[in-house]
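Other chains of the complex are left out, but the ones given are in their true place.
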């Protein structure tokens, strides 16, 4: 078993705002992240898959394919978008890095399994100082 | 003459949209950057000042003071903000990295001169692949 990772990135706007709370409570809990007019980040995503190298290629998975899947199912959905407004599969969820990573897992895991390997983790950086990692359970 | 640089950062939303143009022309020229619902970045800013070290301190300028000035005049104005909507001194200007850097220069240059040194450059990273530098003329 060997673990293969591909990094991609996207730039997006979001805010942290719970519609069930007052403006005051949102500002108390989320501080600057609740700014009504949004803020944004350069998100970096590391997708790790695991499997056994194919003896004919030496590959766990073709990196060009892995990159293509991430671009199709993650980057095209999120890049230069507003995560709260423009992304159907984030509707009804807080736009936290934790929740974005979990939803990305759900979208990528079945795609990766078509390639004779498994999704191992989604590591999502909101800034270079803050990141989350999700292993699917 | 020695050059001293301090890095700070801020996270903001913006879009590139010329209100004198049609939606179609904006999308043709600015592509994904014209997304109506905004996108965002982790901006990194490097402020460079120049002067002669003070023999008693060894400093061109106290870095704590330089950091305080950047935080007051740049970070507090832009961090977790929408550059198009929330920043009075960007009103009427395209929210390009070029224009943000020029306006930051105008705000910081007179503050730096109070400290017996001069502002040399504003280097502003929109992403790790794209940045501008401005020297004041």
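Chains here go by letter, A and B, matching the order in which they are written, and residues are numbered from 1 within each.
Note that in this section contacts are C-beta pairs under 8 Å (C-beta built on N, C-alpha and C of every residue); 3 or more make two chains touch, one makes a residue touch a chain.
Predicted, not measured: the structure shown is a model, and the values here were computed from it.
Colleague: With 2 identical chains placed here, what is the total number of copies in the full complex of this structure file?
Modeller: 6
The working rule: only the chains that are shown with their structure count from here on.
Colleague: In whole angstrom, what separates the CA-based centres of subunit A and subunit B?
Modeller: That pair's centroid distance is 28 Å.
Colleague: In the complex, go through subunit B and note every residue touching subunit A.
Modeller: 9, 11-14, 32-33, 35, 37-42, 79-82, 85-86, 127-128
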